[in-house]
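Next up is a structure, given as structure tokens.
A single protein chain has been removed from this complex, and every other one stays in its place.
All chains are identified by letter, namely A and B, in their written order; residue positions are counted from 1 within each chain.
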Amino acid sequence: MEREIELRPGKTSDARPVESKLAGRPRSLTHDALRRLWRDRAAVVSAAFLLFMIIISLSAPLIAPMDPTVTDLPNRLLPIGSPGHLLGTDELGRDMLSRLIWGGRVSLLVGFIAVLVAMSAGVVVGLLAGYFGGWVDSVIMRLIDILMAFPSLLLAIAVVASLGPGLTNAMLAVSIVGIPYYARIVRGSVLSLRNQEFVQAARVIGASDLRIIVYHILANSLAPLIVAATLDVGWMIMAAAGLSFLGLGAQPPTAEWGVMLSAGRQQIRNAPHISILPGLMIFLVVLALNFLGDGVRDAMDPRLRQ
Amino acid sequence: MFPKRTFLAWVVALCLALVSASVAVPLAYAQEPKAGGTIIVGLQAEPVTLDAPQVTDYNTIRAAYNLYDGLLRFKDESTEVEPGLAESWEISEDGLEYTLHLRKGVKFHDGTEFNAEAVKFNIERQIDPNHPYHDTGDFAYAEFTWGAVKQVDVVDEYTVKITLEYVLAPFISHLAMHPAFMVSPQAIKTYGRDISINPVGTGPYRFVSWTPGAEIVLERNPDYWGKPAYVDKLIFRPIIEDQARLTELLAGGINFMVNIPPDDLERLRNDPNFKVVEQTGMHTWWVYFNTLKKPFDDVRVRQALNYAVNKQAIVDNILKGTGVLAINPLPPVVWSYTDEVERYDYNPEKAKQLLAEAGYPNGFSCIFWTPESGSGMQQPVLMSTAIQADLKAVGVDCQIKTFEWGSFLEQGVVPPDKNPEWDLMAFSWIGDNGDPDNHLYILLSGDQWPPNGFNCGYYKNEKVDELLRLGRTTLDRAKRTEIYQQAQKLIVADAPWIWIDHETQIVVMDKRIQNFKLHPTGPFRFADVWIEQ
Partner (left out) sequence: MTRYVVQRVLSLIPVLIGVTLLVFLIMQLAPGDPVKIMLGPRASEEAVNQLRRDMGLDQPMHIQYLRWLGGVLRGDWGRSIQLKREVLPYLAGRFQNSAYLMVLALSAACLVGVPAGIVSAIRQYSLGDRVAMVLVLVGFSTPVFWLGIILQIVFGLMLGILPVSGIQSPGQTGTLDLILHLILPSATLATGPMAIIARMTRSSMLEVIRQDYIRTARAKGLRERLVISRHGVRNALIPVVTVIGLQAGYLLGGDILVEMVFSYPGIGLAMVTGILARDFPIVQGAILMVASSYVLVNLITDLAYAYIDPRIHYGT
């Protein structure tokens, strides 16, 4: 709550003129940014599509025509448009439409949660490194370097190999792989903010480290983080699909787009729709996230506009 | 777009096939075996060694097999033994001494002589920790194959005597297994551990090159002691993805393929350019019950779950005829097999009734482990998911956990005091030597709970144990048959597993490849194969 008030330019006290001036910026920036974003048609359409997908996923139990786990072996691999199965059936005779709806729920959840976990961990690590500097920074950055030097999917595979396959572990694995990305972004913005006047001023008037980090530094690093996160959700969904391809993802009979896609590849000649449909969904969602991420970035960085 | 086009292509191809088949059949039989040509085999993974005694998997033995001859060999399409490098043999009255008379004039590919010393060297290399060349390899099968051997004596240059510690009826079959393939002692001395990538045997083919990840090349051995092979070169290529391997076959990058995806088999059967060779293997695929845990200690529950699974539907729809329905843990190709056992045909009503009788009218929940893949596991995840759905239909709610093969074996196959988490576990077995002992004893005897053997569900029936012990120490085939048939009836009535199918070994090859015969023990023999020009 307090932060809300602080961010409003009109209500900040005169005792902190420097802070009020700079802390006020995000508000008007956000406002302008939203206005600019609204004018970016690709981003708006993408956002609408993503919202639609999220609504569909949330209401999966209500709208899915069938139980996505009930098999019907004699009626497997039915084509699109079969009576009773609008989008056909998969390799065990399960309804494709229902599985796509339920699968979206899982895939989107994996993408968002993985990003959230990676971002939270990355932010904490990046803030610590950037703010305290010195040996803290050196140690953390060496650890980050170590993580970065790993081929990303390999690290995820190794993590899943030791934790055991499954959705939660796959999610955790791709999150760990994502940490350095956020840590570096945050550290970068901290380094550029650390010595700015408003931070120094806050320090002078006796604000605690935690307060400075959260209210002054983090608040001002949000823009690049949001952009990065939007673009990253798609990457996480693809990485999780990659783990599913290797058999390390969601456990049967859970529907998840990556699992559906990789199981369906065995039927690419006989029933291409069972891999094309989940592939298409992943593709559309990732594409939409990229357009939205681009739009947000362009909107927040006015220099890129004409 | 392409399904339509391929469909048309298939129709055209089918018509052509019908026309050409009617014309071509008489011609095909007129062909005489011809030398020449190359067979390119698409394997599903890279072989790990070409040193036969070190082989532990099918994929590898397929590449290594043609480099060697065994002391004995399995007859074509059978598990009966016939002379190999040993021309004849005698077994002493007490069943403890095996005297082998070796073939004369056989040379290893490096030109050195094959003789009794070489036999002694090969066996002792595997089993004697003090043998100077014991550390030139890892011999996983040594214990199984030679565990009963007390000593090996050279009687004269071409006679060797193997003495056993105890009577072991299946031992004669062991002499035809890959640990009894003879490797040149000279080469082992020269290459040390690298014999693994510089194999030297006596077989119809000799080693040319191995480019890791790309190909293994073998060429015809012109100095073979027997009838030389016809085909000039054998090339083995690892192609991991099933669909990629199929594309390579259709595009001509390989002309011989393993692991055909069941759903694509029908189309290959109808393709005039290819032929499908198949044979029911010594294989069984099943689900273990952990019989020490409730409720699986109750035979009614185990029977109920057997009734609940529509095995025929799995065989027909998922395996598409690449397996035959199993009604018995023993595969039908193994002698002593009987189908006069209790049947558990699909009957969900009966399953529910049995569950109610056992005190579980509303079912229960349990944990079902299955590997992602693995030797002989066919399509483990798909099959397990189908079983899971069938069990759910009678109220048994199981949660599947998949594992990669390595951790699956490590965590699933454990002694009972480790108290494994699973209630149900998918597994499969491929017989090594065609002896019923190799299935029934090792998988179902109370003596063979892990870590001794693979009775992973801790099934125990004193009567069965007694019969199985008797079976492996009796030499008379007729008596053994009777013993094993009795054991099968008892085992099936106890329903310690849900057995699903026996895999049919299937390979698809260019139709010009002639006279290829599959063998129940799995390897590919190319010595008698030729290619029609």
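The rule is simple: contacts are C-beta pairs under 8 Å (C-beta built on N, C-alpha and C of every residue); 3 or more make two chains touch, one makes a residue touch a chain.
These numbers were taken from a predicted model, which means no experiment stands behind them.
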Worksheet, complete the sentence: Displayed chains that the missing one touches are A, B
Item to complete: Among A:Val44, A:Val124 or A:Met238, single out the residue that touches the unshown chain.
Response: A:Met238
Worksheet, complete the sentence: Considering the complete complex, of B:Ala116, B:Ile235 or B:Val529, the missing chain is touched by B:Ile235
Response to the item:
Out of B:Ile40, B:Val287 or B:Leu305, the sole contact with the unshown chain comes from B:Ile40
Discussion item. List every residue of chain B that touches the chain not included in the displayed model.
Written reply: 2, 5, 38, 40, 45-46, 48-49, 51, 54, 56-57, 129, 135, 137-144, 147, 193-194, 196-197, 211-215, 217, 233, 235, 237-241, 243-245, 247-248, 250-251, 253, 404-407, 409-411, 413, 432, 451, 454
Worksheet item: Footprint of the hidden chain on chain A, which residues?
Response: 42, 142-143, 145-146, 148-154, 157-159, 161-162, 164, 234, 238, 241-242, 245-246, 258, 261-262, 265, 268-269, 275, 279, 282-284, 286-287, 290-291, 294, 303-304, 306
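To be clear about the criterion, only the chains that are shown with their structure count from here on.
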Worksheet item: Counting in whole Å, what is the centre-to-centre distance of chain A and chain B, each centre being its mean C-alpha position?
Response: 46
Item to complete: Show which residues of chain A lie in contact with chain B when the two form their complex.
Response: 69-71, 73-74, 76-77, 91-93, 161, 164-166, 247-248, 251-253, 263, 265-270, 272
Item to complete: Under the touch definition given earlier, write down the residues of chain B that touch chain A in their complex.
Response: 2-3, 6, 241-243, 246, 261, 263-264, 267, 310, 313-314, 316-318, 372-373, 381-382, 384-386, 388-390, 392, 399-404, 407
